[in-house]
Each structure stands twice: as structure tokens, then as C-alpha cells.
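Only one protein chain is missing from this complex, and each of the others stays in its spot.
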Amino acid sequence: MNFVGAHVLSVSQFDRDAIEQVFTVADKMEPYAHRDRVTRVLEGAILGNMFFEPSTRTRVSFGCAFNLLGGEVRETTEIKTSSLAKGESFYDTARVLSGYSDVIVMRHQTEGSVQEFATASRVPVLNGGDGSNEHPSQALLDLYTIRKEMAAQGKDIDNLRIALIGDLRYGRAVHSLCRLLCLYRKVHFTLVSPPELSLPDSYVDEMRAGGHTVIESQDLAPGISHADIVYVTRTQEERFPSQEEAEKYKGLFRLNQSIYTQFCEPNTVIMHPLPRDSRGNANELDNDLNENPNLAIFRQTDNGVLVRMALFALILDVVHLVDKYARDVSWYTAKRF
Amino acid sequence: MNFVGAHVLSVSQFDRDAIEQVFTVADKMEPYAHRDRVTRVLEGAILGNMFFEPSTRTRVSFGCAFNLLGGEVRETTEIKTSSLAKGESFYDTARVLSGYSDVIVMRHQTEGSVQEFATASRVPVLNGGDGSNEHPSQALLDLYTIRKEMAAQGKDIDNLRIALIGDLRYGRAVHSLCRLLCLYRKVHFTLVSPPELSLPDSYVDEMRAGGHTVIESQDLAPGISHADIVYVTRTQEERFPSQEEAEKYKGLFRLNQSIYTQFCEPNTVIMHPLPRDSRGNANELDNDLNENPNLAIFRQTDNGVLVRMALFALILDVVHLVDKYARDVSWYTAKRF
Partner (left out) sequence: MNFVGAHVLSVSQFDRDAIEQVFTVADKMEPYAHRDRVTRVLEGAILGNMFFEPSTRTRVSFGCAFNLLGGEVRETTEIKTSSLAKGESFYDTARVLSGYSDVIVMRHQTEGSVQEFATASRVPVLNGGDGSNEHPSQALLDLYTIRKEMAAQGKDIDNLRIALIGDLRYGRAVHSLCRLLCLYRKVHFTLVSPPELSLPDSYVDEMRAGGHTVIESQDLAPGISHADIVYVTRTQEERFPSQEEAEKYKGLFRLNQSIYTQFCEPNTVIMHPLPRDSRGNANELDNDLNENPNLAIFRQTDNGVLVRMALFALILDVVHLVDKYARDVSWYTAKRF
């Protein structure tokens, strides 16, 4: 895959080589994300960070990644303050906004909207999430985290045993991750969800067709008992037809330290696309796991910055220049990574 | 006109010389806006981009223009998150905010608000739009576009034939453009609108007094048939007393490729202040014109960045320094202009 000037809209664009390319660059970004070094390679470049649906984490992560490469960020955070509210088409919005910046990240609640936008854009577009459809940078950071966590245990993504827990129907992070994992060999999937929120058949079929093992279950304990990764999700209430409908499924599967100790193998890594819902009626991942060193959820979000820096560097073709425009950091930096 | 340290509040501040000054600098900004070169001339300067009324295009365009000169942008996007909502006067807001930045762009729904704000501001203020009153940078970018498009055809603004279509009553872009065009010689205006949305008499009187020709019409076809520029506008529904009232006028005049081919002279340039309303009941400028090379609407928004860069450079007195702080761009840039 040639990244230079490319849109990143879907995980289906990626093969193993392309993924490896992103991850190799992401590794190189560590000194910058960890504030040992500063690079100014994109000084003067502008990111259009266009979030037409609420988001803090993804929006700030993309913006921060661009800043860490030395670039500037112009941001939009709400649809009602945008021309889209005055009847403007995605085509027009894209033609206009792509005159303002060097690259665009876009999130919008409508499935397919970002693809439509990209078609008309004059600069590369990264999909920051389009409804329940795609969120490719999330899938890449999840996979990057799996690779890192497994490497620390001397393991690989091939032959991975992963348990996916919760709302597997509306969780776009899970969908995209499954698609990426299918690029590897003999992954063992355990899918734990209520029947109504099970992973859509198309994904299960694809996984089986690729030679992977898929076990579906409605029972948490056996599901997590032979896994390298336990990937827990929040009930995506904003995607449900009604709040009442969503409430029925909250809190059905809850992982906490005592269940972990009782059923998981030692060093089973816990992941979650975040935000986790810590309200009493949901609480899919208990706070008593916070001191568990296998809880990788904040390493995931840290990795997100690395992966997004890598995507920007590849698309804008500055990978080879990042170190050239670098210097040491001269301010206090917390030892936080 | 001495731009250094000046407010830009109204098109009535400009004479032909001042306009020429802005356009000459705007021409110089092209390599920077087109990402061939980067300049850091305003590195360390801060723009206060204060939008107390919804806007994506104008807000991002101003912010981007300032970034392209190397400066930083601090932004406010909504009145309800501002101190104005706690009963603060424009005077106080202006005194305070002008302590934070080197220059301010302000948009507010109240006519005259930006002028009031500027009186109390300690730094230069650019009017980013005050209700249905003024939006001078839009008028300047429109005129700059007309100049460029006409020059490409070997023509001039003097003796221009322009048709203005649609909501000429509430469209501040049209009002300001008319005022600027009056500075030139023998412009031929054709005004096409429903009687209730006709251009206010004061403008028509001024145009006629200046020796320009004005023809008023309610019929699209003859209106556009002898024009160098057809300038189409959206029904400014947010300025109407009610939504129902606005709906009555939507979609009355629609330009599409077939009408263009039938009635317009070859190379008639199509402009629109954007956003165009592409919803079925409005659709004043059809998408089937998108491949028409005379559709200049996205060149207009691109030109907006040039004109706003020019205004900042003139007001902050760095025109002569822009090239001194410049270097070539080292990242991938789409060929988008």
C-alpha cells in the first residue's frame, strides 16, 4: 500500500505489509510521544480536525499526534455550528475544507459519510469514525497494542486467543479489529454477548472462511478462561433504537478482579476501546482492576497517539525527516509511560 | 488607507487604492496558501478568533490564514459558553479579550456589535460578520475572485456585467459586494429576486448615483443571459422572522447546467458566497454544475484564505517580512489549487 497522499477510510485497505509499515513507524514515534524528543517536521502544516459528532478522546488524540509532529490544528466540534446545518452537501463541505488544510480527520454519525466526504476532498482524509461503520485508527491501535503486549510475553498475533465481550453488534471498534485479525493466522476467537448483540454473521463467516476458530457463548467465565486477550466493550447506547432498549443489556457481563483471578490465565491482557461505562448499572470493567498490571486500557490510548503520528507521517511522506527536525526536550516531563 | 493597526469593520472603509493594496498582497500569499512555501513571520503572535454565532467556513478560513503566517489561534465558538451570557457588556468583553491576543476576528449575530466591540478593543478587530449588516472579508474575497476570473478572460472590473440572484434583502455578502463594486466604473447590475427579497433601495440608489446600470427582474433566464458573473445566493433563512416565511422563497430561482447552457454566454462565471443549500426544496445551484469549469465557488473559498492572509499581514505590518521568514515545504502536498 502506498500511503503517500492516501485516504485512510477503512481497515479493508490494509494488508499485513501495510500494517507492519504503520507499526514500524509507530515504534519510531515513541521518543516524541514520550516527550524525550521534540520534532518540528510538520511545522507550518495544518490538520483540519473535523468532528461532527461528540468525541474527546479521538479528537484530542489526533490533534495531539499532529502537534507532536510540529503541525497546527484547526478544529470543528459540532454539527450544529457547521454549514451542514444550513443544507450544505458533504461534497461542498469537503471541497471547501480541503482548501484550508493539508490533511483532514473527519468523524460523523452517518455511515459512509466520511467516504463520501473523501471522494470530494482535495487532501487526504482519515476516517475518525462514521457511525457504527468504521473507525480504522482505533482498530490499528488495538492491534498495535495486542502486538506489543504479546511481544512482551514472547508471543505473536498469529495463533492469538482473544475473547470479545459485550455489545459485539454495534461496537465498530470490535468489527474493525476482527477484520484486521483475519489477516493473521489461526486466531482463536471467543465471542461472549447476549444473542441480540452478537457479532453480525458477515464477520463470523469471514473469520471462519479464513481458517480461524470462532466460539460463540453467552457465559463470561468459560469465555475468558483460555485467552491471551480479553477485549471488553461498552454497550453502545447511542446506537440503539431507544435508551430503554440499551438499558436491557447494560451490566450483563462484568469483569472484576475476583472473576479475573478465578477464571483467567495469569497475564491475560485486558483491553477496552474506552470509554468504559463506570456507572453502577453498567460497570463492564470494574475499577478494582485498575492496579492489575495486565490492564492495558491506558496503554491502548497511549498507543493511539503513536499510531496516529505514524499515519500522518506516512500520508504526508515525512517518515525519513522526523529525526532530522528533532531536538531534546528541555522542559519537565512526567515519567508517565 | 493606512492598514497598520487598523480595524477592518466595513467595506465603506475601502477605496480602490486600499482594495488594490489588499489584492497585491493577496497575490503574494499564493505560494504559502498553496503549500509550496512555509512562512513563520507571525510565529508567537496570537489571533483571538471569536465566533459568537455558528460558522465553520469563515472561522476556519481566518484561523487557517493566521496559521499559514506562522501564528497561533485561540478560539471561542459559542455565545452560551461566553461571559456575554452572564450579562457582560461588549465593552468589557473587548477590553478583556484584547489583552490576550494581537488581533481579533469577531462574529456576532447582532448588527453593529463588532463595531461596538472594536471601539473598546485595544488591538485591531476584523469584522467576521455582524448579523445581516457587514461581512467585509467576504466582499473582498468575492471581488478578488471577480478580478482574477475576469483577468483570465482579459477583462476588468470596470464595465463588469454581474447578475445577482436570490435573497438580495438579507444577504450581507451581496450588500457588501455591491458597495465595493460601486467603486469601479460602469458596472452593469442585474438583480433577480422576488419583490419581497429585493435589494434594499439604499443600495440601488447608491449604484445608480454612481453611474452604474441597474436592472431589476423576477425572471431568471433574461437576468443571466448577458452576464460576465452570475452570483447566486442562498435564502438566508436564519435572518427571516420565521422558518415558514423563509420556506416561501426557497427554490424560486435555480440554476443548473441545462439552464446555464441554454441562457448564459460561454464562460459566464458562476459564484456563490456559500454554503449553497443543496436540499431538494432549495437547491439554488445544482450539483450538475460541479464539473463546469466556470463554477468558481470553490476558487472563491480558496481565495478567501489569500485575502485574509493579506489583511493580517497588512494590519500587523509584516508584508515586507513574509518572504524573509520563509522556506520550502518538505511534506507531501496535494495538487489541489
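In this document, chain identifiers A and B correspond to the written order of the chains, with residue numbering beginning at 1 in each.
To be clear about the criterion, contacts are C-beta pairs under 8 Å (C-beta built on N, C-alpha and C of every residue); 3 or more make two chains touch, one makes a residue touch a chain.
Because the structure is predicted, anything quoted here is derived from the model rather than measured.
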Next on the checklist: Which candidate, A:Gly48, A:Gly70 or A:Gly171, sits in contact with the chain we can't see?
Outcome noted: A:Gly70
Next on the checklist: Out of B:Thr39, B:Thr76 or B:Ser330, which residue would touch the omitted chain in the full complex?
Outcome noted: B:Thr76
Next on the checklist: So one chain is hidden, and I want to know which residue out of B:Val22, B:Leu42 or B:Leu274 touches that hidden chain in the complete assembly.
Outcome noted: B:Leu42
Item to check | Those residues of chain A which, in the complete complex, touch the missing chain | outcome: 35, 38-40, 54-57, 60-61, 63-64, 67-68, 70, 72-73, 75, 77-78, 234, 237-238, 274-279, 282, 287, 290, 297-298, 301-302, 305, 329-334, 336-337
Next on the checklist: List every residue of chain B that touches the chain not included in the displayed model.
Outcome noted: 4-5, 41-46, 48, 72, 74-78, 80-83, 85-89, 91-93, 95-102, 122-124, 315-318, 321
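One rule holds in what follows: only the chains that are shown with their structure count from here on.
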Checklist entry - When the centre of a chain is set as the mean of its C-alpha atoms, what distance in Å lies between chain A and chain B? => result 39
